[in-house]
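Single-structure report; data block below.
Every protein chain of the complex appears in place save one, which is left out.
For chain A:
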Amino acid sequence: MSNDAQAPATDKSEPGPKKAPFGVVFLRYMTEANSVMVTVYSLLMAFVIGAILLIVSDEYTRSTFTYFFSRPQDAVYASRDIIYESYLAVFEGAILNLNTLDRFAAGTAELGDLLRPISETLLYATPLIFTGLAVGLAFRAGLFNIGAQGQLIFGMMGALIIGFSLDLPPIVHIPLAVAAGAIAGAAFGAVPGVLKATTGAHEVISSIMLNNIAALFLVWALSTSFLHSDTKTDLVSKSPDASATLPKLLAWLNPSLRVNLALIIGIAAAVLVWWLLSKSTFGYRIRAVGFNEHASQTAGMNIGRTYVTTMGTAGGLAGLAGAALALGVGSTGITTNTALEYGFDGITVALLGRANPAGIVAAALLFGALKAGALSAQPDVPVDISILLQAIIVLFIAAPALVRAILHLRIPRGGLVTLEAKGW
């Protein structure tokens, strides 16, 4: 288990043999395969590969390459345009639409219109914050929680059931429904922990299998009259009461801005996980078991209980993602599609964020931005570009040796840093 936040710090405290000028130190840092620069280069390289794929996937640009030698400028200009326009479109969909900015400056657009891309980015990032934390927390205990998807699905159902079955004022109903999501996720998440503690069953295997169980359970549950919508005939659940629906944060600016209270809960959860890991006894136990379970056991820690509580807490975090979906964007009822792949994306978020709460929030924001941007940039840009970039980024992050070899970076003191779960 590695603690990467320290890697750059040790670097700075040990400058070269002599006190080198800032520029040299900076350059040296830039050309070293430390965890920060590997992340930066991974992102850059992903966007370069993405650009190549954009050229290849665009029919017109591809056609200009068939006569490259008779009129090369066509291909060059077409490639430049497609890259520029595609990435600009993604940027405009995720952060700031330049047309809207012009209209805003001219007074024909409202502030709400200007904030829509950001609102969408935050909306899509929210479930990823939770599932990223769910995977990241388990990483720190040396556990690989692949079960976030299933935990999320159970959290979704838990939050939804409390959301439509009770009649309460919002101030009580919302916290109760959100808590129900966390508890349902925690209960489902604890199962692989219990299995590992009592029988030694590997959590990777059991949590993958539990994902399938959860997904199929949802299909069945949606068809029961208890969960199935009373009014719709499609396979969709009842919708939560208005009193349990998460309030939109920016509805006062424009009701179409969809970012909701779940974002605040997500950031609070990230702070809580940070506090848990760095300040609490529970967190100390998690990290100790993650570093060396045998030593922890010898020191008198209850390893089995740590597995169960860690997986339970992780499950609770993923369950919150489910609550965010069921009571937020899915507030007209959930379907088999609502959960998408958020649980699995949580793994990539945790990897990119290096299992560190602040990093996870940043990674979730990046992936949320890619998703929101790609959605609005289609069909000129294939919507799958966000998934593609996500995959390439993680590929590089997970293989620092590859990044080092491609860019001929130096190996930092202490070696290359890869994030890994133990227990294989």
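Quick note on the criterion: a residue touches a chain if its C-beta (ideal position, glycine included) is under 8 Å from a C-beta of that chain, and two chains touch if they have at least 3 such contacts; residues count from 1.
Convention: contacts and distances are computed from a predicted model.
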| Per UniProt, the name of the complex member that is left out, chosen from "Sarcosine oxidase subunit delta", "Helicase", "BMP family ABC transporter substrate-binding protein" or "Lysophospholipase L1" | "BMP family ABC transporter substrate-binding protein"
| Touching the left-out chain: which of A:S57, A:S243 or A:T332? | A:T332
| Which one touches the absent chain: A:V76, A:L216 or A:A391? | A:L216
| remark: Of A:T233, A:T281 or A:T298, the residue touching the omitted chain is A:T233
| said: Please output the residues of chain A touching the missing chain, sorted low to high. | reply: 1-2, 60, 63, 65-71, 74, 120, 123-124, 216, 219, 223, 229, 231-236, 239, 256, 258, 325, 329-330, 332, 335-338, 340, 372, 375-376, 378-379, 383, 401-402, 404-406, 411, 414-418, 420, 422
